[in-house]
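Just one protein chain is left out here, and the rest sit where they should.
Naming follows writing order (A and B), and every chain is counted from residue 1.
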Amino acid sequence: MTAFVVRRILVNIIVFILIGIGVFLLVRAAPGDPVRMMIRPEDLQEGSEAFIQGRREELGLNDPILVQYARWFLDALTGDLGSSFISRQPVSGLLAERLGPTILLMSTALGISLLIAIPLGTVAAIRRNTSVDYAAAALSLGVISIPSFFLGIVAIYVFSLQLGWLPSSGMSTPGGGGGTDVLQHLIMPAAILGLAGAGPLTRYVRGSLIDELSADYVRTAEAKGGSPARVVTRHALRNSLIPLITIIMINIPQMLAGAVVLEQVFAWPGMGQLAVRAVTQQDYPVIVGFALYVAALVLICNLIADIAYAIVDPRVKVS
Amino acid sequence: MDDNTEPLLVIDDLAVEFRTDEGVVKAVDGAAFTIDRGEIVGVVGESGSGKSVTAMSILGLVKSGRRVRGAIRFRGRDLGTLPAKELRSIRGAEIAMIFQDPMTALNPVVTIGRQIVEALRLHDKRLSKAAARDRAIELLALVGMPDAAARFKQFPHEFSGGMRQRAMIAMAIANGPSLLIADEPTTALDVTIQAQVLDLLKVAQQETQAATLLITHDLGVVAELADRVVVMYAGRVVEQGDVTTVFTAPRHPYTVGLLESLPRLDRDVDELHPIPGSPPSLLAPPPGCPFHPRCPLARDRCRTERPELRVVGNGTAVHRTACHFAEELAAVPTEVTR
Partner (left out) sequence: MSDLRPSLDTPDVAAAEEVVAAEATATGVRTQRRSPAAMAVRRFKRNKVAVAGGVFLLIILVLALFAPLIAQQSPTAVDLGQIRRPPSGEHWLGTDASGRDVFARLLYAARVSLLVGVFAALVSVLLGTVIGAVAGLFGGWVDTLLMRTADMVLSFPPIVVIIVLAGLLGPSIPILIIAIAATTWPTPARLVRGVTLTVREREYLHAARVAGASRGWLLRKHIVPAAMGQIVVVGTLLVAQAILAEAVLSFLGLGVQPPQASWGNMLNDAQSLTVIQSMPWLWLPPGLAIAATVLAVNFVGDGLRDAVDPRQSGRS
């Protein structure tokens, strides 16, 4: 077991380094000169060409690519991801202050997903080919077909502009505040993100519960005199939810993609909003920082998924 | 409360059908037999003979199948028409089941102890957790589980196949049932373990005085344990009677075939006679006697007229067969199997 975990961690570190190299090379291949990027066009004048060459030399941009990579890699190891071309602030700090809101949004959405998917998937599995089952199927198909940003716009139109129930953007009211204020801002983006995540999760719960319900031990539980509710919750569902941590971990990166888009729609001050702004402004250091954060998140989720799968199931434990 | 004029369990003209894409499968087609208090009855037949579906039907555990005819009366009450809640109060309490494959019949993520405790507490709400635990450990010890207290906390995958079946038996006798249904209890086990589990079944039966319905394709198991035997073929009972009578003087060609296909110590291997042909399609069973395509005695009447179960012989025990020409078999001397 320990050997397995250590091996998985090593593999993930190697992959992370490879992704780092890839991102680094992409940035170097990208059009545009980083030094020119840092200078406002209106400041460009006679003699600035010499200045730019000087800056390039200073920044080491004229060094061999390998040297540049080594320097970048060592800096990144110490947490130094450079500074934003636009705001001149350190990238690590910019990302760190955006991490909290994104985690809040995603964890709330994940909770909503589970609250929808587990009961809905369970009922759909027990009452196959009934209206509940068809509703669950429609939800799954709907959320993979309707873009979440469009749902967001519709939600803003209905709940903010027509009904006036919920704020349409940001994380808190300027000047106002408190937990309920944040909660009101959180509801719409988290609900839409949660709904999107609930689709595949419901399918999973339904499918695996149907498999478990035909298992022999379910018949044993019925033969013992257990009620249908007890047989499902204490026996079948328990078994079908064993890989749940793994399933959740696999879904988190997909949820991140949804969060990036919805943060833009609802002006939620998270990493996604930062990243989209950085991309439109060609703020390479921030884009790179974001890419590394995402890669780390995905790899950590994969790692947890693998390990959890090996640990949680008592059947896997011995073998 | 018992209606003492009727046997403990009466299966009366039971018919169970399954709808499939190709048509209706008649898995059980008019099965009828009874079990008395404390009696061990073996039901034998090939796969597809309807023996397991019959057993599962008693507790209403056949999921996709539909009971189209007949009744299953337990202590005079028709189990098929009981409200779900009343049926559940019988399941695991008055009638308990032991399943074929102990590898899959136990919940893999619940400890053995909790599974037995669940069986106990489902039928005795006043039983405290501690008392149920003590009782479960007692039961595990009773079925010959060494170190029962430690085993109580373990998961099924930490048990060997034989030990799992012991736990399954402990769970089945937990509430002192008056009827035990054992569906191929030894088929999934190693030959060496089979004998131990059979011995244990005997002990459990003596302990609880429960009537036992033993479903098996293994005539040896029936010979060793059962008082009476019911032979099923294509969803029907073709012969029944006490074990000695049926095995020494079978009156149905199918039973004769089953006995002749059995390897025996007093016979050479090349004298084994498997029954020619294969079991009939349950989608479109042959007209007349369902066994006629494989029967050495078959003639025109067998192809058109379906034989009903009737009393044969003149022994003290009741011996019935569903063969038009049973008397011809009486003339053929058959060897004693035990």
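Convention: a contact is a pair of C-beta atoms (placed from the backbone, for glycine too) under 8 Å apart; a residue touches a chain by one contact, two chains touch by 3 or more.
Small disclaimer: the values here were computed from a predicted structure and weren't measured.
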item: Contact with the hidden chain (one of A:L201, A:A278 or A:I307); value: A:A278
item: Which residue of A:I118, A:L139, A:L213 or A:I287 touches the chain not shown here; value: A:I287
item: Full-complex contact with the absent chain, from A:F4, A:F51, A:F150 or A:W165; value: A:F150
item: Contact set of chain A toward the excluded chain (per top definition); value: 15, 23, 26-27, 29-31, 137, 141-142, 144-147, 149-150, 153-154, 156-157, 160-161, 168-169, 203, 207, 250, 253-254, 256-258, 260-261, 264-265, 275-276, 278-280, 282, 284, 287, 290-291, 294-295, 298, 301-302
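The working rule: only the chains that are shown with their structure count from here on.
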item: Mean-CA-position distance for chain B and chain A (Å); value: 55
item: In the complex with chain B, residue positions of chain A that touch it; value: 214-217, 219-227, 234-235, 238-239, 242, 313-315, 317-318
item: Residues of chain B that touch chain A when the two form their complex; value: 59, 61, 63, 88-93, 96-97, 99, 101, 104-110, 118-119, 122-123, 155, 157-158, 168, 171
